[in-house]
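All protein chains but one are shown at their positions in the complex.
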Amino acid sequence: MNLSLTDDQIAILDAIDTLTRPYAGATLHEAGFALTSEALDRDLAEGGFLDIGFDPDLGAISAALVVERLARLPQTVEAAASALIRPLLGDATPRPLCLVEEDKTHRPVRFLAPGATVLLVGPDRVRSFVAGPEHVRAEPEALYAYPMGNLIAQPDDRTDHSVSADDIRTRWRVALAAEAAGLLAAALDSTATYVTDRQQFGRPLATFQALRHRLAEAQVRANGLYWLAMKAASTLDAGDAALAALHAQESARTSVYDFHQFLGAMGMTLEHPLHLWTYRLKALIGDLGGRGGQALAAADALWG
Amino acid sequence: MNLSLTDDQIAILDAIDTLTRPYAGATLHEAGFALTSEALDRDLAEGGFLDIGFDPDLGAISAALVVERLARLPQTVEAAASALIRPLLGDATPRPLCLVEEDKTHRPVRFLAPGATVLLVGPDRVRSFVAGPEHVRAEPEALYAYPMGNLIAQPDDRTDHSVSADDIRTRWRVALAAEAAGLLAAALDSTATYVTDRQQFGRPLATFQALRHRLAEAQVRANGLYWLAMKAASTLDAGDAALAALHAQESARTSVYDFHQFLGAMGMTLEHPLHLWTYRLKALIGDLGGRGGQALAAADALWG
Amino acid sequence: MNFEWTQDEEAFRQRLRDFLAATLPEDWERFSQHGPASPALTDYARTFCGRLADEGLLTPHWAREIGGQGLDPWHQTILAEEMWIAGEPRGGQYMNVNWVGPTLIRYGSDAQKARYLPAITGGRALWCQGFSEPGSGSDLASLRTRATRDGDVYRVSGQKIWTSYAGLADTCFLVCRTSDDRKQGISILLVPMDTPGITVRQIPSLIGEGDIHEVFFDDVVVPVEARLGEEGQAWEIIGYSLTNERLGIPRYALARAALDRAVTLLQAQGEFAGEAVRIEAAHAAALCEAARMASYAIVDRRCRGEAIGAESSSARFATVMAERRVCEFIVEYLPQALADAHPYLKMHHQRGIVAGIAAGAAEIQLNIIASDVLKLPREPR
Partner (left out) sequence: MNFEWTQDEEAFRQRLRDFLAATLPEDWERFSQHGPASPALTDYARTFCGRLADEGLLTPHWAREIGGQGLDPWHQTILAEEMWIAGEPRGGQYMNVNWVGPTLIRYGSDAQKARYLPAITGGRALWCQGFSEPGSGSDLASLRTRATRDGDVYRVSGQKIWTSYAGLADTCFLVCRTSDDRKQGISILLVPMDTPGITVRQIPSLIGEGDIHEVFFDDVVVPVEARLGEEGQAWEIIGYSLTNERLGIPRYALARAALDRAVTLLQAQGEFAGEAVRIEAAHAAALCEAARMASYAIVDRRCRGEAIGAESSSARFATVMAERRVCEFIVEYLPQALADAHPYLKMHHQRGIVAGIAAGAAEIQLNIIASDVLKLPREPR
């Protein structure tokens, strides 16, 4: 076992840090609830960072590292599905790639807009189509910090993919866990900074033990999630992926509440960026049946 | 709505307090893991305190108050099933009354010993028999602070009871919730006393905020459990009973760990009485399918 | 112990439900999701509260001599539950009848009562609560907005933040510093919001339109007669107000209603069959009912005239646990509830996430429980 980053991985992450540095310190005053950046999306795509999973030498583990790192930015980019699932579909698949459970088409879909690829994942089959304006109703008021759209219609003509739906779900779980790991780390970091600066009762909030312990527990979860996600990306084992996604959704649930709580009323505003990470985490909690869905998948994989 | 105790209820609880006062301060040095008292059992039975549920004017709510109060004692007495379930079976039923799920006879049974009544509760039927020595193997080493026995055989001749198994289960849940409420209150009280006295880092443990908050949350749970248990005893509604039992098992799970944690190594000894309440709580957590069982019963009752 | 509602209590609840059904407009749910502080709802609340007053349902729990009907705390609870479940059509006026009015009645001068109570009991007033400041949230005693005595007036300068309803309120219940003593140096002024020198800025928020604000006071002149109670009496008065406010919002009731609504939707979609979703729903329901019963235990004590102390913090925290679990249930199993299709559930989520923060952070409640219910020795300061 060797958990060090390879030289390639170090180089990729360094390049991402360089490319994204201008975006990391975004001011939020004019931002909407879902902060996006077309320029960032274009730069990442042109730099090939979302195609790393196509390279067998780099593989899903390197793609997962990219997804985790990008999720820490205030701006959201559709990276997780593109980097981890598109390699099973082919590089001609238009981005963004929107994952939809076949029986949950009534839920708002992340990044859904005309031109996006909709991937319908059923129990036993995987189909896709490119959305036109007639298939989509934008959902600008949804309380998630992703751009969301509703799927209001589907074309008759959908592409059947000769990939296993189980493999897609495994990679979906890896993508979810890697993205959640980055979101959780960024939210924790943002919260830790706030409570270090914010004074109450004559001392920084961060000096109150109850809060310290809850943030420390979030650190333990974020750290565990990072490693579970990376392991699952490396093995692409169904059990590893389900455990990672379960830990992601459970950790999101427990941590999001605390982070907003520690920001007090500031956590209710759009002037502090915390919601950009926490409300994205909320949007991931219901994927693939929520914690129950991941747990059952894990139990199947682990114990039959 | 009127949540005050009636004069009768006040008189009963006062009488119990008087009767049990000599037992409340038991020294533990010579006590085994499961602290019992034949004298206490006899005094309670002879005083009619375990038959209160037979009196329609007092009813299950008064019986539940008795069960809750008795559960606070260091000594354990088979009161919950006798006080709340025996009224459906008849007062000629020998005590102790041992509740057994028909498909879980391989689990150790609280208070099971020769002479006890074993009540086998199946999905649709309720049967009983009086255990003889040939049916029981004592389980003195089990890590529960109740006297436990294993049911190793059953007689062919069992009494069929013309009561609804669902009604029995509802009362079982009420009994469990009332007993857990008393156990939880006593365990919390014992822990609060210890951390108030115990000094670390030059101050009482109880002055550390993280611990204070976790104990305060246990107080919130204990208080909620008390009221849910009493309400369920009053209404004998299947949904109320399932919610109370669910809250009991969930609160037991979350609180027991913390209480022992706050006692540090002292919580690992038999010289402090905490385990008398906490390990009884552990023994209640698996009843009737555990939290999942109560939750599903509650969902059925609430939403169909 | 009797856990059944009396016939009278049942009838009162039914009367409220009938009134709501007859009064609220068709599109109420979509309309109300913008939040109780939105301009539209604030405007509507004047109509609604006027009708409530006409029916004797605005302040029925107040004493008869001050315009109420002297109904007991159970009725007050039923009133609060039905209004909150309905999406609080009283808007910000719920504060008036829950604690602003009672506080004015207890501490106000005759002139203050004469000036402010009729608008409250008539359903026309809107107050805002000038408590939190940028540097003092939970630590209220550290507030720095200064009221300097200058003859017959105070000159007020400073800043408040997180102020609900400030954009549309007519009067501010303002806590400010009149001397340097931490707790004995703060006083309350009743300040018309159109007084020159007051500037309000709305803060964009997660929780609803127009809900939170910054309020700046720049040498605002307030007559001494506008002071509520004595100089330095604010700490006592606020304690009284908060006790009322803590019981003011029966969040457990809306949380349970939202949970039931979510379950109904899931059932309609065939998504309430698996054990996982049913178990999670039951956990949420258990916490709602535990919070309800903990709250009822307080109401019962109030009915018996007993002092309500730290136990109300226990009920408050139970409610925070319930709100949290219901919000989590809905996020996990009905994510579309946070979108346009389900305004009632979206409204619940927006209000629910505030449970642990508004009116005394959850952590403060835990401190109070530890010290005053469990009687643990206090933390060193």
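Remarks
We call the chains A, B and C, going by the order they appear; numbering starts again at 1 in every chain.
Here is the rule we go by: a contact is a pair of C-beta atoms (placed from the backbone, for glycine too) under 8 Å apart; a residue touches a chain by one contact, two chains touch by 3 or more.
Fair warning: this is a prediction, and the values are worked out from it, not measured in the lab.
Although one chain is not drawn, the whole complex shows that of B:119, B:142, B:248 or B:298 it is B:142 that touches it.
Contacts to the hidden chain, counted on chain A, fall at residues 1-6, 9, 61, 188, 192, 195-196, 203-204, 206-209, 212-213, 215-217, 219-221, 223-225, 227-228, 230-231, 234-235, 240, 242-243, 246-247, 250, 291-292, 294-296, 298-299, 302-303. Contact between chain B and the absent chain runs through residues 106-108, 139, 141-144, 148, 150, 199-202, 208, 210-211, 249, 253, 257, 260-261, 264-265, 267-271, 275, 279, 282-283, 285-286, 289-293, 295-296. Contact between chain C and the absent chain runs through residues 274-276, 279, 380.
Criterion: only the chains that are shown with their structure count from here on.
Looking at chain A and chain B, the chains that touch each of them are C.
Top-ranked chain pair, ordered by C-beta pairs in contact, is B-C. For the pair chain A and chain B, the distance between mean C-alpha positions equals 45 Å.
One inter-chain figure worth recording: chain A and chain C are separated by 36 Å, centre to centre, where each centre is the mean of the chain's CA atoms. One finds 38 Å separating the Cα centroids of chain B and chain C. Touching two or more other chains at once are residues 208-209, 212-213 of chain B.
Touching two or more other chains at once are residues 275, 279-280, 363, 366 of chain C.
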